[in-house]
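Let's look at chain A:
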Amino acid sequence: MKTLALSSLLACLLAGTAMADTLRVGTSADFPPWESVNEAGDVIGFDRDVIDEVCKRIEAECNVANQAFDGLLPALQVGKFDMVISGMSITEERAEQVDFSNAYAEPPYRFAVAAGSDLTKIEKREDLEAALEGKVIGVQTGSTHEAVVRAHLPKSEPRLYERNEQIADDLNAGRIDAGLLEQSVWEQLMEAREGQLSLAGPLLSSADYAEFGNGTAIAMRKGSDDLKKRVDEAVASMLADGKIAELSNKWFGYDLSYKAE
Partner candidate 1 sequence: MSPDIFIKATPIVLQGLQLTLIITICSFVLGQILALPLGLARQANSPLLRWPAAIYTFLIRGSPLLVQLFIIYYGLGQIPAVRNSILWPILREPLYCGIIAIALNSAAYMAEVVAGALRRVPKGQTEACISLGISRRHRFTDVLLPQVYREQLPNIGNEIILVLKSSSLASAITIMEITGVARAFTARTFAPFEVFITAGILYLAIGFAFTFLFRLLERRYGITGTRTPAPEASA
Partner candidate 2 sequence: MIKVRNLVKYYGPTRVLDGIGLNVEKGERIVLCGPSGSGKSTLVRCINGLEQRSAGDIEIAGHVLRADCSNVLELGGDVGMVFQQFNLFPHMNVLDNLTLAMRRVRKTPRAEAEAQAMAMLERMQLGAKAKAYPRELSGGQQQRVAIARALCMKPKVMLFDEPTSALDPEMVQEVLDVMTALSREGLTMIVVTHEMGFARNVADRIVFMDGGVILEEAAPDAFFDHPQHNRTREFLRQIGPRTH
């Protein structure tokens, strides 16, 4: 009886065990059009197409798995994934923990507020910062946006959400005063919530707030140099031959491929 119980326990622990034979890619598919889950349960989106193309070019088999954003990098570090692609910006804090490929995209960011808010009239970044003093700003847990709010809007209160649509719904409910997300994400959210939200202030980039990072990249475990070299080459060729631009136009309607300085 005892051994039976122990072996069941062990079986439970090892149920998820899998050795690496193909590349495992982690993503948090709640971020359309970057990545989301369609009705059939498949992960689709810009990142999905990018990673498929990367895998094709490095001649690897890739399995994409979906999990919560804030657990992606810890999972990568312990070897659950070989790569993480999830609209993830390169930041110093993250770069200490993992290696990033060359950036493949750089999306614009934006504040948004409830429709009809006075903040929609503000055009300059500095004015918006001043107007947001003492206000509550919704961001996603563990995102670069959280870091931006903490660093540049110290008098505002960041409120951490698990999901983007929860930020949108709470904006609409009037529970928070503003939200900070990617422009493309707002567009997606506003489409489903006609007339409830308005964008505020200018488009933002890492030039405005360094915490946004240096573009969006694929994360890999430290020390996977060979893989990184192959992925870097693939990304460079995709940027050069316009594949990224093509996919970007397909999913966003505009080109956010990373422009090297």
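With respect to how the candidates were assembled, all candidates are chains of the complex that A comes from, given by their letters.
Keep in mind that, in the parts below, a residue touches a chain if its C-beta (ideal position, glycine included) is under 8 Å from a C-beta of that chain, and two chains touch if they have at least 3 such contacts; residues count from 1.
Keep in mind the model is a prediction, meaning the values are calculated, not measured.
In summary, of the candidates 1 or 2 that share the complex with chain A, the touching one is 1. Of all residues in chain A, those touching candidate 1 in their complex are 69-71, 73-74, 77, 93, 97, 141-142, 146, 159-162, 166, 169-170, 172-175.
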